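Apart from one protein chain that is not included, each protein chain of the complex appears where it belongs.
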Amino acid sequence: MIVIMKPGTPQKEIDRLSEALTAKGVEVSPVIGKDLIILGLVGDTSKIDDNWVEANRNVERVMHVAEPFKKANRMFHPQPSVIDVCGQKVGGDSRLAMIAGPCSVESEEQICQIARDVKQAGANFLRGGAFKPRTSPYAFQGLKYDGLELLMEAREQTGLPIVTEIMAPHDIEIFEREVDVIQVGARNMQNFDLLRELGQTRKPILLKRGLSATIEEWLMSAEYIMAGGNENVILCERGIRTFERYTRNTLDLSAIPAIRKLSHLPVIVDPSHATGKWWMVDPLAKAAIAVGADGLIIEVHNDPANALCDGQQSIKPDVYAQLLSEIRPIAAAVGRKL
Amino acid sequence: MIVIMKPGTPQKEIDRLSEALTAKGVEVSPVIGKDLIILGLVGDTSKIDDNWVEANRNVERVMHVAEPFKKANRMFHPQPSVIDVCGQKVGGDSRLAMIAGPCSVESEEQICQIARDVKQAGANFLRGGAFKPRTSPYAFQGLKYDGLELLMEAREQTGLPIVTEIMAPHDIEIFEREVDVIQVGARNMQNFDLLRELGQTRKPILLKRGLSATIEEWLMSAEYIMAGGNENVILCERGIRTFERYTRNTLDLSAIPAIRKLSHLPVIVDPSHATGKWWMVDPLAKAAIAVGADGLIIEVHNDPANALCDGQQSIKPDVYAQLLSEIRPIAAAVGRKL
Amino acid sequence: MIVIMKPGTPQKEIDRLSEALTAKGVEVSPVIGKDLIILGLVGDTSKIDDNWVEANRNVERVMHVAEPFKKANRMFHPQPSVIDVCGQKVGGDSRLAMIAGPCSVESEEQICQIARDVKQAGANFLRGGAFKPRTSPYAFQGLKYDGLELLMEAREQTGLPIVTEIMAPHDIEIFEREVDVIQVGARNMQNFDLLRELGQTRKPILLKRGLSATIEEWLMSAEYIMAGGNENVILCERGIRTFERYTRNTLDLSAIPAIRKLSHLPVIVDPSHATGKWWMVDPLAKAAIAVGADGLIIEVHNDPANALCDGQQSIKPDVYAQLLSEIRPIAAAVGRKL
Partner (left out) sequence: MIVIMKPGTPQKEIDRLSEALTAKGVEVSPVIGKDLIILGLVGDTSKIDDNWVEANRNVERVMHVAEPFKKANRMFHPQPSVIDVCGQKVGGDSRLAMIAGPCSVESEEQICQIARDVKQAGANFLRGGAFKPRTSPYAFQGLKYDGLELLMEAREQTGLPIVTEIMAPHDIEIFEREVDVIQVGARNMQNFDLLRELGQTRKPILLKRGLSATIEEWLMSAEYIMAGGNENVILCERGIRTFERYTRNTLDLSAIPAIRKLSHLPVIVDPSHATGKWWMVDPLAKAAIAVGADGLIIEVHNDPANALCDGQQSIKPDVYAQLLSEIRPIAAAVGRKL
């Protein structure tokens, strides 16, 4: 941690702040020049709130050198984490996680048929929304608990572990019992109450990046879950909000190597939500694997034109099967298999 | 609602979609030219999900003409809404809402002293955080229920209604009973579960704009609350996330006239969080009143350098008093009083 | 300047870099802890390119403490600059600069009529585009040199100094001779060749902020002009590009106090281009004055519905006159006059 002081700050004020900081248990090394007065803080700076330091009127600003995340930090955990989901591994050198299924669970026939189709195509996880976060209160909000039941039925029939989104803390108990990977959606990435309670479970959590979350904030949200003791976090890049509106969001594939460098957690990519366009899923799925993602979550629907939500970004099972076959040599080229 | 079809779509496909749309109860008027095939939909289009339409492979895209919000829409409620909080009015021609107080409630002495100070300076509401959403799980998270008690004590002593943030649905009962204005923070603006449950109360809700929420999405979140029957929503602009990093966020003052045109709900401004810099609070507070805001929420702390959070954006009570006196003629110039 | 090195960098490498830096004439103070290795550089760091330092594989990153602009920096020029334009002053405590006129010069009658109207309303400068930067090569590109002639005629008739945009270096000679304030548009804010050549003149330059320029980059563009010897730079905030699309751009009024703190140059606001909506000009013009701008540049057209460009953001002369009369008390409230 580095404290930049205003040029011309009197020595007395520098000393006063240095003493206050020393009293908090860190070692303070001042560097003082004509235009530069900085205090280098060495030691455990985690107790020092930079807002408190910046509130000192002689302080220009505070700069962080160390990342604020600890448990998610690769520096303290150099080996990639491998998350076990019902015996399947995600991360490290494991087989790529191929998560597929409809945006919403609509009926038993729909979800079970799609589950069989995506399994046959090569998927190893089934996704499907039971609780749907929708911008409009008047839009279809999902089948809710009935949807969960149908997902369980599809798992029963295919053996695919199920991935589905949670929207409120009061559902954690049922999700913990019945769901294999609990998804936290982009809009809830900083629903700290929800994150904290998920930290009390030991379930794998799929943590989507918020629409305007920096990579650091995203890792801090993972840290919330991990701080509670649940280290089974899988990150998911799904596009960020930018000025460009041709695509629904801008898929930030640079985030994948960034996460690999900063963290040991696995990270997958959602090309369907990122672009909002079914014909972009294919090229971006390939790019995601080439850039080093640990898997893909893709919307697949057997009848996109009649899907209850997000049909415009869903592909059909045969297109999905074709995509996976084309991804195989790319995965091989970057040392992964599928 | 307008459906743009791909150039060259066969007549048969146009007819098929038109019939499907007609079956949903709207009237379809096709406009067909060489490079332009559109279907104009007249009637109640609220049942038609544009994702469903866009999933049709002959559809280029769907354009909305009418705004998706109904209860929040000025078109159906031309008079500005005036929200009553313990007898004080917010919105319309009412006196400006001047909400002030510390970022966090820290102690009885602190909150009560600040409450007296801001009241004397001219504030008519007290703010103070009991539950704090923090990016880091290791940062101070607020005094929680004890903080609520202290706020109640400060209200008891000063008569100022209290405004404080809720973070989870399970706290609604206590907030409904004890708090005067329930604040929904930027990070929870699309916590739909929370919004829906707040719609079941009749408490005034202060709904902050999300970091990357469009004006339309913000109004849709208000709509979630109003759809449940609670029409007491006050909007709060607090800065959006942009590429500029000199300020913490970019205060979007154009949102104020935009909201006035689109909605009848009152809208206030938070210059403290928007900029993250105490010396910017003064000019931006003045600009907010000049642009037509219905009030201001400002962080005031009696000892910013030792505040437990956000000290760098807090001003002292005497600075606040001075600010209000300077705002008075600006308010008068735009036909408001304080 | 602070160099953050990677944790675990061997002492030998730290010494090597320190020596290389010392050889460039700065004093290097190392601060070394377990997780923190920084080098504080004191002295004239302007010769040290941070790219060169960051290319060292042991360097994590480089942080700047001092701002990179010198001539534009308030630190070295504490008094606000006052720019003289044909005897009228802009900046400091001067009368507010009220620049008004049509987007494009269209005809002698049009420009002269509008010039008379805005002068009567209280404007002290006439704006009008002769060379128009348009996104489409097929759109009206301005009357060019004929437009300049017409502006000169309008100046002749009214005495108002003229402000108009330059698009290419080869026009500098004629602009220097005939124009009173040379405007550099947002799209050319980093046309360094143009800036450099304008630095060779002594004409007042109105430098608009680029669509996605940070405040620092904007000041660096001013620095390009000033480095050539022309210190007559007036900055103009005109909205930045963000995710919000209800307004054409997002007017960043926080930039005004930021510029005041960082620089001594005057700064004005363009509410017309920022929002792209005529009915937003009024509230945002008021907010701009309240926040401390040194003036306004506003599009006024006598027949907006038939304007050759940007009619949707132009107001009529009588609306402009009304606006100025309403701005007067706001200006007074912040210690300025108009």
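Each chain carries a letter (A, B and C) given by its place in the written order, and its residues are counted from 1.
To be clear about the criterion, a residue touches a chain if its C-beta (ideal position, glycine included) is under 8 Å from a C-beta of that chain, and two chains touch if they have at least 3 such contacts.
Predicted model only: the values in this text are computed from it and were never measured.
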item	value
Omitted chain - touching chains that are shown	A, B, C
Sole contact to the chain not displayed, among C:35, C:108, C:153 or C:217	C:217
Hidden partner interface residues of subunit C, rising order	46, 49, 51-52, 54-57, 68, 133-140, 167-170, 187-188, 190-194, 196, 211-212, 217, 220, 223-224, 227, 241, 304-312, 314
Touch residues of subunit B, complete complex, unshown partner	1-2, 4, 7, 27, 29, 31-36, 38, 40-43, 60, 63, 65-66, 75, 212, 241-243, 245
Subunit A residues touching the omitted chain (full complex)	212, 214-216, 240, 242-247, 250-258, 261, 274-275, 279-280, 283-284, 286-292, 326, 329-330, 332-334
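By definition in this document, only the chains that are shown with their structure count from here on.
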item	value
Rotation, 0 to 180 degrees and nearest 5, that superposes subunit A on copy subunit C via CA atoms	180
Rounded Å distance, subunit B centre to subunit C centre (Cα mean)	31
Cα-centroid distance, subunit A relative to subunit C, in whole angstrom	39
Length of the line joining the C-alpha centres of subunit A and subunit B, rounded to whole Å	26
Multi-chain contact residues (two or more partners), subunit B	212
